[in-house]
Every structure is written in structure tokens, then in C-alpha cells.
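Structure in C-alpha cells, see below.
With one protein chain withheld, the remaining protein chains of the complex are depicted in position.
First chain written, first letter: the chains are A and B, and each begins at residue 1.
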Amino acid sequence: MKPLAPSSIRAPFARYSHGIELPAGQRLAFCSGQLGIAADGTIPEGAREQADLCFSNIAAILGEAGMTLKDIVRINAYVTDRAHMKGYMDSRDAHVGSPPPASTLVIVSGFTLPEFKVEIEVVAAAPEKRRKPVRSKSAPQF
Amino acid sequence: MKPLAPSSIRAPFARYSHGIELPAGQRLAFCSGQLGIAADGTIPEGAREQADLCFSNIAAILGEAGMTLKDIVRINAYVTDRAHMKGYMDSRDAHVGSPPPASTLVIVSGFTLPEFKVEIEVVAAAPEKRRKPVRSKSAPQF
Partner (left out) sequence: MKPLAPSSIRAPFARYSHGIELPAGQRLAFCSGQLGIAADGTIPEGAREQADLCFSNIAAILGEAGMTLKDIVRINAYVTDRAHMKGYMDSRDAHVGSPPPASTLVIVSGFTLPEFKVEIEVVAAAPEKRRKPVRSKSAPQF
């Protein structure tokens, strides 16, 4: 995973890479957009707390593929108001690896429930050989 | 194509997978967002009917790559109002394979024409060897 950082254009506004190049022959993980809901159905009010839950969910999903948040190639994030961007970005900066993934952030009108302020979707990649699930509780896949 | 279903997080709200893992070496098909317009230019009024047309169009596009709706890895769907979600989701549930693909659904402000209520975009994948077009009318590609 190689960051694409041309010196000729304005540097990223925040902690993300302008682009990420993947070599051929990687496994890919496409995740569903995650919302800020806990396993017990609780939905925290703040955008930061919702985003933290999204990344926690994403880590669990990627773990099933033997990947971690460090393997994220691109994040597509959606918030329902510009006021929620800071909470989302603080959470993203706390969760992504280095170099950070590519990232797109847009303001939309809403999600499946009105309580949700942020939705986070990722694509991740890893070499074919590293397949052992990351979660210690998980049984080996093969 | 392997569904990623961690037991530690809340189960999907509906018929989609939290994540899909693709092994290395797959062909990929990236589709344009499809809108609910028929070959003759007709645009049905309902979200369900529009979504059905989107999936019908997607099936035709994927067929050119020797793929079907069952090969969809992730769906990104956009609706213009929360009221249109049910129609979209009913259509999705009727069209996707098992395990279902990853899925992201957001409410946006609109599409190229005001009549459109839903737009559906997919990524699909299939092994390199299965290349014969799925549509029976299609000439073999090579």
C-alpha cells in the first residue's frame, strides 16, 4: 500500500492521503457503511462517539478477514451536518494507520434512522498470505 | 467471495453483509450508478419500481462481463427521502444473492432528473476463468 502524494497540489486538509496505490494480487475487503450503534442497540448522541463506534465495528469486520484498521485503503464518510465533521475527523485521526488511507467526506441528508449523524464505509486490502483472523477469539479460517 | 460477519457487533438491519472479502486474482466490474429508466425512456413513479429497473439494468451490464447479480460485492444506494427506503430495500432483498453483498444506503438531495428517487451503484467480482457472457443473446467475447 503506497501513498500517492504529489508535491504539485495542495496538501491534504487533514490526516488522509490524496491517493493509495495497491499492487496487484491483494485480497480486498468491501465493508457496508457502518452506523453508530452498539451491539445492544444503543445509539450515542455525539458525532464523535458515533464515529468511534463505526470504527470499532469496522475493526471487527476487517478482523474476520485477518485485517485491521491499518489496512484501510479508502474511507467514504457521510455526515448530516457540517457541524458533525469535527467529531468525525477527530475519530478518524485517532483510528487510521500511517500512512493514512484515502478519504472522501460529504454532507448528506440522512441515513436509515434520524438519530444517525455519521456513516463510515471502507475498502481495505492485504496480501494473500496474511489470512489469520486478527481477533484472538476467532477460530482459524483454515 | 466470503461474508464477514463478526458476532461481536450488531447484526445487519436488513439483507446485506457487514463486509465481503474477495480473494486475490478476481476480475472486477465497476458499474455506473443506475437510475430507474426503461429502455424506452419511461420513468416509473414508485421507488420500488425504479429500484427494480436499476437492478434489471445492472443485471444487463454485469451480464456483459459474464457476471450476475449474485456476483455483486457491494451496493451503494442513494434515495432522495427516507420514505423511499422501503421500496428500495424490498427490491434489493428480492434481487441479491446469498450471502448478500455489503451495502451502504444514504439519503441525498437528488439525481440528474427530479423524477428519480433512487440510484444504485455496484461493484461485482468473479474468477478470471468464468468469462462467458451470461446473456444468451450475447456473442462470446473471445
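The definition used in the following text is that a contact is a pair of C-beta atoms (placed from the backbone, for glycine too) under 8 Å apart; a residue touches a chain by one contact, two chains touch by 3 or more.
Remember, predicted model here, so these are calculated numbers, not experimental data.
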Legend entry - Contact residue for the chain not shown (choose from A:A60, A:V73 or A:A126): A:V73
Legend entry - Residues belonging to chain B that touch the chain removed from view: 25-34, 37-39, 41, 56-57, 60-65, 76, 78, 108-112, 114, 119, 121, 128, 135
Inset, instruction - Go through chain A and note every residue touching the omitted chain. - result: 2, 4-6, 8-10, 12-13, 16-25, 73-74, 76, 82, 85, 101-109, 123
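As a working rule, only the chains that are shown with their structure count from here on.
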Inset, instruction - Give, as an integer number of Å, the spacing between the C-alpha centres of chain B and chain A. - result: 22
